[in-house]
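Working notes for the structure below.
Removed: one protein chain of the complex. Kept in place: all other protein chains.
Letters A and B mark the chains as written, and numbering starts fresh at 1 in each.
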Amino acid sequence: MKLQRQIAGPVYAWLLLLPAAILMVAFTHYPIVRGVIASFFSTGREGHPAKFIGLENYSSMIADPVFWQVLQNNAIYALGVIPISVSLALFMAVCVNGRLPGRGIVRAAYFTPTILPMIAVANIWLFFYTPQIGLLDQICGLFNIPSHNWLGDTRTALGCMMVLAVWKDAGFFMIFFLAALQGIPPELEEAALIEGTGRWYYFRRVTLPLLMPTMLFVLVNATINSFKLVDHIFILTKGGPDNASSLLLYYIYEVAFGFWDTAYASTLTVVLLVILCLAAIAQFRYMEKRVHYQ
Amino acid sequence: MKKGFSKVLLSLFALVFLLMGVTAAQAAVTLNMYYPVAVGGPITKVIDDMIADFEKANPDIKVKAVYAGNYDDTRVKALAALKANQPVQLSVLFSIDVFELIDQGVIVPFDEFATSAEDKKWLASFYPALMENSKAKGKIWGIPFQRSTIVMYHNKDAFKEVGLDPNKPPTTWKDMVAVAQKLTKKDASGNVTRWGLHIPSTGYAYWMFQALCIQNGEALMNLDGNRTYFDKPAVVDAMQFWRDLAVKHKVMPEGTIDWGTLRQKFLEGATAMMWHTTGNLTAVRDGAKFDFGVSMLPASKRLGSPTGGGNFYIFKSTSAEERKAALKLIKFMTEPELTAKWSIATGYTATRADAYETDVLKKYVAEFPAAAVARDQFKYAIAEFATHENARNKKFLDDAIQSVLTGGKSAKDALKGAQGQAERVLKAYR
Partner (left out) sequence: MINRGSDWMQKVEVLAAWLLAFLWAAPLLYAIWAAFHPMDFISRFVLTAPLTLDNFRNAWKVAPFARYFFNTFVLVSITLVGQFILCTMAAYAFAHFEFPGKEITFLLVLVQIMIMPDVLIVQNYKTISSLRLVDTILGIGLPYMASAFGIFLLRQAFKQVPKELVEAARVEGAGWLSVLWKVYIPLAKPTYVAYGLVSVSYHWNNFLWPVIITNSTETRPLTVGLSIFGAPESGVNFSVISAGTLLAVSPLLIAFLLFQRQFVQSFMRSGIK
């Protein structure tokens, strides 16, 4: 009876696991492997089947100036959006957690961008950024700042994208910080009050360390988003001007579905995967040293 | 008894087969079609009405038309559907996608099945300027449907304001610069409140650039689609002229000018003149609160504009019956009366000369001469930029143009770079 139980348990477990496992392998693990393999072949075309070309796709990629531009853009984008959105989120959470008058409305305002589809808000922001007649230039006009070609200038196009991304995600991260803040036992604060601790000191030495697990979660999410969310590019600039606002995933889309060069697109995807893995490992390593679980 | 029974059975089978045959002949052919017509209330309705009329006249053909976005979106969608073996029989796609579609092996030339004398006459009835983008390897692959040229729109009220004759828009580059400088208005602190000219450089930058180049005497590619001429001196000069409009003559803002919001800017008076597709004509007419005019693009060494727009293509994966039905549909949609109606509703040109002889279009042109400008420009029009692996080469050119307009590279360097990139790609096709 016990042996039956011993065998039956794992069998049941695997049966339960099977459907999810099949789908997950099919749409996550298998594509990763297949993509890596595809990057060593050429793209098949009518009359020319795909053939093994070794590292040729990779050398073309290294020689492709657009690839380097896109990589640089994504790096700047990530390094800008992640810290800013996370810090803003923390600020928002602290504000909304405290005795702010009109808390409910403020919280709603912060969170609303998150539930709206990026593609929808991008249309609105397109108009914001339109020179002369757009809202941003009109506001600039009030302060006598000259009209600027926000989306048409290689120096500001990427920045515009970043502002939009921060606007979209900060409220989302705020929620997680809010949850964590509300999980901090009030006794800690009372104790600090009795001892006459300064606010900033308390925040730095008590609150922040306790927020570390959430911080890790938020940072991971923010990193994934900065590589995954490219919807706004479709509406605002299509990657222009001259690829100044293009990101890696958007370039992959262009190559795969605009040029139908699936081999090169797979090669670019491999790079994206490597970056995501490195980012994950780095964050976990760094945080492991600082996480303090309650 | 058995013999009699089997006889009955046999005749029953025969009857069933006969009936099947009959119903098969009656069975509807369904045509699935993607199209990229610009969205705008009355326009999708015109297409729907045209299709409804066609279905009424041809009860054995059902047509399902799917709006798929702009030209690029529609190409992506159609190719994706074909690759996934979904039923798509014909589509309206960018005229310049012809080489890509041939290379992917998805379209079939009209010469193969439009073979009767009447068919040949029909094929010959379209404007030759438009057919240039339909021909490859000596065959005809696309039928013009929604075609255009670039025209120059100007704000007549603004002209009057600065003392220019509103009915005499500039006809040469030099004139255009002078006029634009007069029209550029600044406020007290030196910020520009109205620009003289806008030439859009996102979306279809290469199209606008083609116009400048042909006005300077150069075409950007050969008609076989396997050679580009990005770094010829006249081409570089045209690029420099475009850049100078912003930097030297200061009639245009620096950086790229967005295609999508340009019409709005013109209607709001942020720019006094704009180069844009004639396909915008009806929308501008409906939205303008001022008097405006339309004219051919100005000349440098000669007049000229690329044609633009979409053609009907029939896909290879169709049965003979489907092809017949599709041909019927295309002939219907390009009849003089219908192409005239289409032109009036949108501002696209009618695709054949006899359309302009119809009463409805004659009347329209008489009261709204702007509608004939694009057609008059056909005399000077050239094929739109089309090569093998067009999407790639277009991107090289677009990127080069944008890099010059944003001050990133010099005209010579950017175009030389693009030419090199295009060469590498097109070598294989020669």
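Here, a residue touches a chain if its C-beta (ideal position, glycine included) is under 8 Å from a C-beta of that chain, and two chains touch if they have at least 3 such contacts.
Being a predicted model, the structure only gives us computed values, none of them experimental.
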| item | value |
| --- | --- |
| Which of B:Val151, B:Leu262 or B:Ile344 contacts the chain that the document leaves out | B:Leu262 |
| Omitted-chain contact residue, chosen from A:Phe41, A:Trp150, A:Phe227 or A:Phe259 | A:Phe227 |
| Contact partner of the left-out chain, one of A:Ile53, A:Ile84, A:Leu208 or A:Leu276 | A:Leu276 |
| For subunit B, the residues touching the chain missing from this view | 34, 36-41, 44, 66-71, 73, 77, 80-81, 83-86, 259-264, 268, 276-277, 279-280, 283, 287, 289 |
| Touch residues of subunit A, complete complex, unshown partner | 9-10, 12-14, 16-17, 19-24, 26-32, 34-35, 38, 88, 91-92, 95-96, 98-102, 104-121, 123-128, 133-135, 138, 167, 170-172, 175-176, 178-180, 182-183, 189, 192-193, 196-199, 202, 213-214, 217-218, 220, 224, 227-228, 230-231, 234-235, 249, 252-253, 256-257, 262, 265-266, 269, 272-273, 276-277, 279-280, 293 |
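Methods note: only the chains that are shown with their structure count from here on.
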| item | value |
| --- | --- |
| Between subunit B and subunit A, distance of the C-alpha-averaged centres to the nearest whole Å | 37 |
| Touching residues (chain side subunit B, partner subunit A) in the complex | 72, 76, 79-80, 103-105, 189-193, 201-203, 253-258, 260-261, 264-265, 268, 270, 389, 391-392, 395, 398-400, 402-403, 405-408 |
| In the complex with subunit B, residue positions of subunit A that touch it | 45-47, 66, 126-127, 130-134, 141, 144, 146-147, 149, 151-154, 237-238, 240-244, 254, 257-260 |
